[in-house]
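So the structure is just underneath, and the comments pick up after that.
The complex appears here without one of its protein chains, the remainder shown in place.
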Amino acid sequence: MAMTRVLSTTLAAAMAALLLGAPARAEDAHGGPVPPRVNWSFAGMFGRFDEAQLQRGFQVYKEVCSACHSMKLVSFRNLTQEGGPHFSASQVKALAATYQVKDGPNDSGDMFERPGRPADTFPPPFPNDQAAAAANGGKAPPDFSVIAKARTFSRGNLTFLYDWLPFVGYTEQGPDYIHGLINGYKDAPKDFALPEGGHYNLYYPGHIIAMPPPISDGQVTYPKDDKGQPVVPETTEQYGKDVGAFLMWAAEPHMMDRKALGFRVILFLIILSGLLYYVKKKVWADVGGEVHGLQPELHKAW
Amino acid sequence: MANTTAAPADASHDGSRRDFLFLATGAGLAVGAAAVAWPFVSSMAPDADVIAAGAPIEVDLTPIQDGQIVNVFWRGKLIFVRKLTSKEVTDMKGVPLSAMIEPAAFDSRVKNGHDQWLVVYGNCTHLGCVPIGHQGNFEGWACPCHGSQFDAVGRVRRGPAPINLPIPPYAFQTDTKIRIGEQGGKGEA
Partner (left out) sequence: MSGTASTYVPKSRVAKWFESRLPIVGLVHSSFIAYPVPRNLNYFWTFGAILAAFLGIQIITGVWLAMHYEPSATGAFNSVEKIMRDVNYGWLLRYAHANGASMFFVAVYVHMFRALYYGSYKAPREVLYILGVIIYLLMMATAFLGYTLPWGQMSFWGATVITNILAAIPVVGDTIQSLLWGGYSVGNPTVNRFFSLHYLLPWMIAGVVVLHVWALHVTGQNNPAGIPIKSGKDAVPFTPYATVKDVFATVVFMILFAWFLFFMPNYLGHADNYIQANPAVTPAHIVPEWYFLPFYAILRAVPDKLGGVILMFSAVIILAFAPWLDTSRIRSCNYRPIYRQFMWVFLGVCFLLGWLGSQPPEGGYVIASQICTAYYFAHFLLVMPLCGLFETPKPLPGSIVESVTGPGRQISGAGMPAGAAAAPQVKG
């Protein structure tokens, strides 16, 4: 018996040594600053999108990002979504009409342009990826439709153990990264070799990003409140938060429905499993009760 | 299973509570199963994109000649736009209601003041084939599949089709332009 204990303890110690020894090297290779965690209104089990914030975020996207970044999977009509940006139908119709959309062919076989309709998707700023790449130094700016789900970062090797748990879980890496990136432009450290046309960004993988700082303080003028006062500061920090929230909505428009349904489903399942537990207990009582876990004589031995 | 040999002592007075527990649990499982079915059924309905894409279309009437039938599509459905000749208008106005399978006056088939223009769905009301224009005995359409015949304003005159070709929602924007997909007048969505 003692021998087997020694055996298992040794093996466990060897595993632990490997486990703890390996990450030390990894930190050097893949470490780096982690984007700060924003207190998003949509995080957590009861998270809700802030409609006003989504409207501001859309404004930032429209006035700044959309010059280079397409959003091909999102339609104008989506902007009317309740719990989303919740613009009125007439606002969206007017907005769509300010875009020219390619349509056709018409009866004579020609393609033509017409004013956008709510059913149309956002027209991309470039006709195709090649044109986008050519106009942007060889690399097409990524599409923004699902960007908030397509970006993440590592906070360390073992966070996966608790990131999925209720209450302490963390799934907002995407919008945190977007907010971090927008605010992550810094002067490169002295010994950092920054190539021509590159920009130093704290949170971009490898730190060399082709995109110049996209936005600066005061660049977007937000609507004022009733008294003519700004509702939120017009700073890059705030723009990053607003556009991060907007892009999260664009990537996951049904998130609030999902969480609301999930809460009810899990509540139902918990109640049902409670009932089933007692049903099982009653049923098994007829044969002298159910046996749980290890066998009695084993409890003596172990 | 049999608890004949050693029934628990409290089984008798516990019976109704036990029945209730079993009933409640069974009901819970049934409700859960039914609720799960709903998303599956619902997902088969037209999706948001399909619904939104059913926007009204505009048709320019100027190129259409007397007697010509033009095909257009709205929401993926075929629509005939037909310019009636003055003879067809006169003939159609003269058909007695008793001669029809689904009686409908001429005025109910066209818009007020636009007697020459007929707009109808282009699928036979029998089983959905496309009737061929200017065929049959009624100056209208004849369906190649099962022999139904429609007159020049799309009223069924010979079976097996049970009803007239339905009229989609449309409105005249100007005398030479119609908008299919909405009932009202100008400037609506």
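Should a chain be cited, it is by its letter among A and B, assigned in written order, with residues numbered from 1 in that chain.
Everything below uses one rule, namely that a contact is a pair of C-beta atoms (placed from the backbone, for glycine too) under 8 Å apart; a residue touches a chain by one contact, two chains touch by 3 or more.
Please read all numbers here as calculations on a predicted model, not as lab measurements.
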Report summary line: Only one of A:34, A:52 or A:73 touches the unshown chain, namely A:73
Query raised in the report: Looking at B:19, B:49 or B:66, which residue reaches the missing chain?
Result: B:49
Report task. Return the single residue from A:141, A:174 or A:214 that touches the missing chain. Result -> A:174
**Report entry** Hidden partner interface residues of subunit A, rising order
**Finding:** 1, 4, 7-8, 11-12, 15, 18-19, 21-22, 25-26, 29-30, 45, 73, 78, 142-143, 145-147, 149-152, 157, 163-164, 166, 169, 171, 173-174, 205, 251, 253-254, 257-259, 261-263, 265-266, 269-270, 272-273, 276-277, 279-280, 283-298, 301
Query - subunit B residues touching the omitted chain (full complex) - result: 1-6, 29, 39-40, 42-45, 47-50
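Quick note on the criterion: only the chains that are shown with their structure count from here on.
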Query raised in the report: So what's the Cα centroid distance for subunit A and subunit B, whole Å?
Result: 42
Report task. Give every residue of subunit A touching subunit B within the complex, in rising order. Result -> 75, 77, 89, 93, 117-119, 268, 271-272, 275-276, 278-279, 282, 285-288
Report summary line: The residues of subunit B that touch subunit A in their complex are 1, 3, 6-8, 18, 21-22, 24-25, 28-29, 32, 48-49, 52-53, 55, 189
